[in-house]
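Yeah, one chain of the complex is gone here, protein chain that is, but the others are all in their spots.
Showing subunit A:
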């Protein structure tokens, strides 16, 4: 590698470097903080992300390949990075008070979130199965630790342990698939792989490799049959981390899935049948199991499984519209899901956990404004217009029908009718029950700002989707 190429590579990956450097500086600074100076951590972390976002925007002009083809800075990556920035910044804002209440506001918390962010960014930019692996592991290890951050709570410990074990196994499977691919093609670079394999796409070795890679990646987005960890981890983890995981790492997983599955190598191997089956089963399981949940976080866990299933339908559709529909879906999902998690996080105050759905009975009576926001997020998650959630689903359906998958589209909408039931059940609890308790949400200005921002996104993208749609369509790789 020449000095010029190295310089160019460093430049292309400057946002990642900014985030990692920022995380390291904060790690050191955090040791010198005195009590009562925690707000500094929040603002410093937000500043790091904003600088990274600024740098990303500066570099967003042209496609840059870096590190001898392991890394790419293209519009696709930029789009996903902004979804990650959004998720991370909002998580920071929501964490400030929550961390104080739960007693987890040490500098490590923020540093680990930043490092997870950098892992996700690497995933979005990776064009080599090995750099994918590096990103996935960086992200995953940080989230393992964050899941167990409530050290005194058994649930949290259990969740972290489960997550580590299952996560490691899935990464192992993924790596095994990568090694098979390397054995068959002599390369791990996505572009080069496709060029090498020109023969029979049904080569059993290749098929095995594909299945392993699919399994490893599908684990990260929590799709069936690798979804077992999701409810336990979502329930046990600190709620802010659950909010973060349901949006950030999931979007990162999809970024990789899109890059890998829509690579010519996989596109020719009939892998879409596997993916279609995964989509249907994932959505069905998420929707039906969510019907019987009493715990808000578990319900949102199954809801996130169902949403992952819907987004996978977009992967099945493929093509420009298919890819763009997944991207738009994830962006919109970030807004509405962080919104509803923002409410759950805010409710955690004093002895009130805010985790049981029944505890929200009559919420609309005492806090009509907040209840209205919940209503907005929930109907958006259910996909009722004019919210953004509807447009997200609509665009995926358009992509499906465009490719002739009408039956899949029908299955998708019928399952989303099932899913609508458990969202409107929560609306029922907050609007149609009499209050049994007084509510004292930890409504700090930061939480307020987060809720306002997500609400504007949820309704704004729903009413004026044109700009966001164009953005997603322009950000599709190769297009």
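The criterion applied here is as follows: a contact is a pair of C-beta atoms (placed from the backbone, for glycine too) under 8 Å apart; a residue touches a chain by one contact, two chains touch by 3 or more; residues count from 1.
Criterion: contacts and distances are computed from a predicted model.
Between the listed names "Probable glycine dehydrogenase (decarboxylating) subunit 1", "Cytochrome bc1 complex Rieske iron-sulfur subunit", "Branched-chain amino acid ABC transporter permease" or "NADH:ubiquinone oxidoreductase subunit M", the UniProt record for the complex's undisplayed chain reads "NADH:ubiquinone oxidoreductase subunit M". Annotation: of A:125, A:156, A:242 or A:416, A:416 touches the absent chain (contact as defined above). In the full complex, subunit A touches the omitted chain through residues 364-365, 368, 375, 379, 384-386, 390, 394-395, 397-398, 401-402, 406, 409-410, 413-414, 416-417, 420-421, 424-425, 427-428, 431-432, 465-466, 469-470, 473.
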